[in-house]
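The other protein chains are all here in position, but one chain of the complex has been omitted.
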Amino acid sequence: MYDAWKIIGGIIIFLVLITGPTWYDMASGKADYKPNPKIVTTEKNCVMPTEYMKESHMKLLDEWRNSVVRDGKRIFTSFDGKQYNMSLVNTCMKCHPNKSEFCDECHNYSAVGQPDCWNCHIEPEETK
Amino acid sequence: MGIDRRKFLTIAGLTAAAAIGKKTLGDSLTADTRELLPKDESLVGKRWAMIFDIKKCLHKDGCTVCMDACHQIHNVPDFGNKKDEVKWIWKEPFEHALPDNESPYLEEEFKDKPVIVMCNHCDNPPCVRVCPTQATWKREDGIVMMDMHRCIGCRYCVAGCPYGSRSFNWRDPRPFIKNENPEYPTRERGVVEKCDFCAERLAFGLQPRCVEVCPEKALKFGDLEDPESEVRQILHDNFAIRRKPGLGTNPQVYYLV
Partner (left out) sequence: MLEKAITGSKKYWAWVGFLMLVIFVGFLFYLRQLSHGLTVTGLSRDVSWGFYIAQFTFLVGVAASAVMVVLPYYLHNFKAFAKIVILGEFFAVGSVIMCMLFVFVDMGQPFRAMNIILHPTPNSLMFWDLFVLSGYLGLNVLISLIVLASERKGIAPPKWIKPFIIVSIPWAVSIHTVTAFLYSGLAARAFWMTAVLAPRFLASAFSSGPALLILLAIIIRRITRFDAGREAIQKLGQIVAYAMCFNVFLILMELFTTLYSDIPEHLHHFEFLFFGLDGNTTLVPWMWTSVVLAIVSIVLLVNPKTRRNENILAFACVTVFVSIWIDKGLGMVVTGFIPSPLGDVPHYWPTWTEFMISMGVYGIGALLITLFYKMTLSVRGQIKSESNTEEFEEVAAEAKPAG
């Protein structure tokens, strides 16, 4: 190999740089951080089982949106028989008004789907 | 040799297109549907319509109660200039609102006097016909509805409306909303909005807000397909006109003269 040391050296520097952020997080303890969304409601159940909500709450919200806006149907019967008005702000946020400690906990950590729902749907005021 | 550059790029491009196509198609085919029941208290109708009694409205000079109430509960912004203006319900001089019915010898009571105008929720709406994404459509109960999530802001519907009922958000409306109603969303810039006959209130058994607050009871709302309804009675007993009926849009806001 021509210029072997330069090439191998370059590859090593590249690997160090690219894995650097991971090492940093592991060393500073940030990698151990797990998002912990705070539940403030005393209600026992959400509109769907918790496991489903963790995975697919956006899917549910999309269905609610289409049902309310496009079909004019606003009543949702949850898995435990209760009836809810399909509304992000008036139903979901009634039990989870603490957006910064609940929604943002996971969404900020994972930087997933910075939802632009809040461009239109008004975030409930949080008392700090 | 082997594969040449052009072939490679062609195959790579087609593969990428296939992969993207499969993913988007795959998502739309696995959507789940659940049983969704209508609530008992919602107002149900087959052909919603509004009646506006011009003479009753003219009792109060300079009254803006219906407009203020509607704009307040729906978070309609006030930009303070005509260029960016967004309005769902407002006043127009008689000659502007009902140009087919004006004459130099117009009844003195109506000359230059304001008349309330809003979306007519036409039975044959041209705005619905032109919308390329069905972001606006006619519901089964006659209401011409807006889906702000789907609107791409092309403003074809604005061009298609013969009544000037539609407004576009030329800029972010949030800073210009005076008394925010937290129970109703705002819109964002880049989408069209208009009166929707308070569909969200009808769902809970409430009358449209403008109808509810008018101090002179000049606005009446009801189902024209219901022979017992108040609006049917009024139209049966009184002469009513509509805006630009010759265009065939079949508007459902009636004006008692």
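Here are some notes:
In order of appearance the chains are A and B, and numbering begins at 1 in each one.
Definition applied: contacts are C-beta pairs under 8 Å (C-beta built on N, C-alpha and C of every residue); 3 or more make two chains touch, one makes a residue touch a chain.
This structure is a prediction, so every number in the text was calculated from the model and none was measured.
In the full assembly, the chain not pictured is in contact with B, by the touch criterion defined above. Among the residues B:C63, B:L206 or B:L247, only B:L247 touches the chain that is left out of the figure. Shown as candidates are B:K56, B:R139, B:R189 or B:R232; the residue that touches the absent chain is B:R189. For the chain missing from the display, the contacting residue among B:K56, B:R139 or B:R155 is B:R155, taking the whole complex into account. For chain B, the list of residues touching the undisplayed chain reads 82-86, 92, 95-97, 99, 117, 126, 129-135, 150-156, 158-164, 167-172, 189-192, 247-249.
The rule is short, and it goes like this: only the chains that are shown with their structure count from here on.
Once the centre of each chain is set as its mean CA position, chain A and chain B turn out to be 33 Å apart. For chain B in complex with chain A, the touching residues are 31-39, 42, 75, 137, 139, 141, 145, 147-149, 180, 182-188, 199, 203. Within the complex formed with chain B, the residues of chain A that make contact are 59, 63, 65, 67, 69-77, 83, 89-90, 116, 119-122, 124-125.
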